[in-house]
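Note that one protein chain of the assembly has been removed; the remaining protein chains are unaltered in position.
Up next, chain A:
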Amino acid sequence: MRNFLTAVALAAFGASAALSQTALAQTVGFSQIGSESGWRAAETTLTKQQAEERGITLKFSDAQQKQENQIAAIRSFIAQGVDAILLAPVVATGWDSVLKEAKDAEIPVVLLDRQVDSDKSLYLTAVGSDLVHEGEVAGQWLVDHVAGKECRVVELQGTTGSSPAIDRKTGFEKAIAGHDNVKIVRSQTGDFTRAQGKEVMESFLQAEGRGQNICALYAHNDDMAVGAIQAIKEAGLKPGDDILVVSIDGVPDIFKAIAAGEANATVELTPNMAGPAFDALKAYMDDGTVPPKFIQTDSKLYTKADDPEGEYERRKNLGY
């Protein structure tokens, strides 16, 4: 019926994309963790953009890193009778009762970026990235790039014990397993920060014959890579050339570095989790298509061949 109306509307008013979507005007509540990092700011910006493009009214709530604020926001969304709820959960536990309230009110909930340990029946689906896969993509790029040549890799890990650090390490090691020419010779935490990335890279350079024995750097995030690139430059070497640089996240500054030839590759952790979420919601509401419980976003690899200047321009105003 709705499709028919849409068709009528399209026929009557011409191919106006905006109008076709007002036919299923929706209100979606979005409970965001807060603004803990540039990536999350970009996620918020993109969610708002995606909602606007689809003619969805987005009710946005910033939880300032507190679960109780998120629970209060979800309850208020339920009271307002929204059509769906997006939730980026700050922690994994303690969501059972509020998710059940949403389920009882027949409001589908989609998790963004992070998972919860509640029963899977309590939410429609979760959109997120596979962190192990990201590490694999980075490792595979390096294996392909060195093409059988000896390569001693230094690794800048994320915060010790954090799940991105563990998973991105596992994925990379998986990808280089069986390629004896590529091996990790030094691995230390750089705490996901630029300053630590630079300091630890300086010590790697000292320890490995002023960097002469290092063929590549693998950093668990771009910020550490950006810091390390400065350390490499200050040691009188050419990052991207003397030492290959591959990292993960796809923040604007790494695209600048790739454009300048100082970094070689980055694996994007897309902040556009809302796009797939809205698609899944639309399919579910249009004809009841139940999405899988986990929708994995693309971990796209960017190198110098992928228009880094353009990617930088596209990202610089997202709030990173």
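In this text, contacts are C-beta pairs under 8 Å (C-beta built on N, C-alpha and C of every residue); 3 or more make two chains touch, one makes a residue touch a chain; residues count from 1.
The criterion applied here is as follows: contacts and distances are computed from a predicted model.
Engineer: Using the UniProt record as the reference, specify the protein name of the hidden chain from among "Aldehyde dehydrogenase", "Putative ABC transport system permease protein", "Monosaccharide ABC transporter membrane protein (CUT2 family)" or "1,2-phenylacetyl-CoA epoxidase subunit B".
Structural biologist: The correct option from "Aldehyde dehydrogenase", "Putative ABC transport system permease protein", "Monosaccharide ABC transporter membrane protein (CUT2 family)" or "1,2-phenylacetyl-CoA epoxidase subunit B" is "Monosaccharide ABC transporter membrane protein (CUT2 family)", the UniProt name of the unshown chain.
Engineer: Just name the one of A:E52, A:E68, A:E150 or A:E234 that touches the chain not displayed here.
Structural biologist: Result: among the candidates, A:E234 touches the missing chain.
Engineer: Using the document's definition of touch, tell me which of A:D83, A:E136 or A:D253 contacts the absent chain.
Structural biologist: For the chain that is not drawn, the touching residue is A:D253.
Engineer: Among A:D83, A:D167 or A:D223, exactly one should touch the missing chain; which is it?
Structural biologist: The single option touching the absent chain is A:D223.
Engineer: What residues on chain A make contact with the chain left out of this view?
Structural biologist: For chain A, the residues touching the absent chain are 35-38, 41, 157, 160-161, 186-189, 191, 193-196, 198-200, 202-204, 206-207, 210, 223, 226-227, 230, 234-236, 253, 319-320.
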